[in-house]
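I have a structure I would like to understand better, so I am pasting it below and will then ask my questions one at a time.
One protein chain omitted, others in place.
The first chain written gets the first letter, and so on, giving A and B; residue counts start at 1 in each chain.
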Amino acid sequence: MSTDTIIQTEGLTKVFKVGFWSRRVTVLEGLNLEVRRGEVFGFLGPNGAGKTTTIKILMDLIYPTSGHATLFGRPIGDNQAKARLGFLPETPYFYDYLTAAEFLQFYGHLFSLRGALLEQRVTELLELVGMSHARNLQLRKFSKGMLQRVGIAQALINDPELVVLDEPMSGLDPVGRKEIRDLILRLKESGKTIFFSSHILHDAELLCDRVAIILKGRMVACGRVSDLVGQSATQSVEMVVEGLSAEGLEHLRPLAEKFVTQGSQVLAVLKNQQQVVSALEIVRSAKGELVSLTPHKSSLEELFIREVKGLEPGLREGQ
Amino acid sequence: MRVLSIAFNTFRENLREKLLYNLLIFALLMIGSSVLLTRLTVGEWDRLIIDLGLSSMNLFGILIAIFVGISLVSKEIDKKTIFTIISKPVPRYEFLLGKYLGLVVTLLINTAVMAAGLFVVMAYLKAPFTPMLLKALGFIFLEFLVITAVALVFSTFTSTTLSAIFTLAVYVVGHLSTDLKLFGDKMGDAGKAILNAIYYVLPNLERFNLKGHVIHHIDVPATDLVLTTAYGLTYAAFLLLLASIIFQRRDFQ
Partner (left out) sequence: MMSSGHSAKVFADPSPSHNKQPWFCRRMWIKLTFLSLSIATLLTAILGFQFELDQRHDQKSGRLESLRFLPQGEVLRLALLGHHHLGADVIWLRIVQVLGEDVVAERDYEWLNHALDVVTTLDPQYVFAYDVGGTILAELAHRVDWSNRLLHKGYDANPAAWRLPFILGFNHFFHLQDYVQAGEYMSQAARIPGRPYYIDTLAARLYVEGGSPTLALSYLDSMLQQTTDPQLRSVYLEKYKEVMVARDLQNFDQAVERYRQARGKLPRALSDLVNEGYLNTIPEEPFGGEYRLHTETGEVSSSTHPERLHLYRPHEAKSFKKSI
């Protein structure tokens, strides 16, 4: 393990006992993860896949049934490791009787921050998350988006090296999500390691250096987004044409994988580059007008759906 | 310092949740009864105002100790606020101790204000003030310390409702344990053993009850005072340790 390894887990397994008869439910099975310094790491999976369980183990909130995990090379629960960590829980509720400033001061006290230094940090953080105007407003009057912001400010109070965010984008509107994305990039710029979970793959695709995908407690893929997507990329091109003659239509139809006509417009999905060249030729000769031509990359989402389908039959596949 | 920060935050929560409004009811009770008492002729009404004052202080405090005590930890878990605390460099026992201290400070202030109210009414009614009254107040507070700790223990591993029921049960049995022991002495060996076990394990809360001593001006030997105080504090410490052990081992779902 190098000093640049921030999070490491080995064979992390969690079995919950459910109900009166203590039925055993495995929510996490043999998870091996490694997050390196300076990365933005996306921890992806559908609801109930075990993302939050993993984060709770890392945050010392629950204990693994077996396996081992370290933060900064120290065992979980170590106070020195915790001092270098910031955490935003999923759908956070906070002490709603506190004002935003009191809230941040309280967390500062837990890191033994005091006096003018703490005051300065609180002001800075409120400025950073755009909550300066709500400094003396009780949290109970905050909207969900505002709570998420002070939640992030809370996670940054100790200027942590590692920031762990559990579903930071869920429940936010598109503007809010954009803002969180910008913040994560900004934190990355200032040299922090960011580990976040999400079930919204689009966000992860835009942000992450590396991602891990877990399903039903098991990791099914891990690596750079471009690698993961590239591995299984089968590109296609979407072409929209207008005013194509009937003859032109007849020529175009066999080329396309999907072919939809709507009024005077035609949408054709073309399989490969060669077909695109032929299709453009047909359009030109049939005096059609090209409306749009969109290359369609295989997304993380498609990969994800494939993985889910692949796992459904119960195949035990290697990662 | 972290313990104190958490304690202060808990105290602030109690204040902002308007917990101390119970003082208004106490004030009304005191004023109402003193007005009533000045109109009555037959009776020793000094003792009624003291009984009423001490009993209602005791009851208000116990209700707060139980119902705020059981939610001290479970509320933080339900609202997931505990996630942000435990993930910071705060050992779990410090969190628990902080919550406990916060409620104890709330109870202390609550009791102090009520005591001041009682003194005012007593002065108005020209009821004699005895040092025994202070000792009784101290012991009432000692009972709060124990009951709050009981509530804390239960709330570390069961639901709020069950904690409330269990803590109330301990409160009731704790006041009856001497009677249970006497009852057990009349039973067979098995019954006697069980009731004896209950007597020694559960807190004997009647020991903290000096209300009768105040109104009848019966003194308590200094040794008894010291021993009972030591008993109460040790019991609370034992419960806090127990709560810490349970709390240390549990998962926060």
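Operating definition for what follows: a residue touches a chain if its C-beta (ideal position, glycine included) is under 8 Å from a C-beta of that chain, and two chains touch if they have at least 3 such contacts.
As the structure is a prediction and not an experimental result, all values here were calculated from the model.
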item	value
Residue in contact with the excluded chain [from A:Phe72, A:Phe142, A:Phe195 or A:Phe304]	A:Phe142
Among B:Ser55, B:Thr234 or B:Gln253, residue touching the chain not depicted	B:Ser55
Residues in subunit B touching the chain absent from view	40-44, 47-48, 51-52, 55, 58-59, 171-172, 175-176, 179, 205-206, 209, 211-212, 215-216, 218
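In this section, only the chains that are shown with their structure count from here on.
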item	value
CA centroid of subunit A to CA centroid of subunit B, Å	48
Subunit B-facing residues of subunit A, complex	56, 59-63, 79-80, 82-83, 85, 87, 89-95, 97-98, 102, 106-107, 109-112, 154-155, 158, 164
Of all residues in subunit B, those that touch subunit A in their complex	1-2, 5-6, 9, 12-13, 16-17, 79-91, 249, 251-253
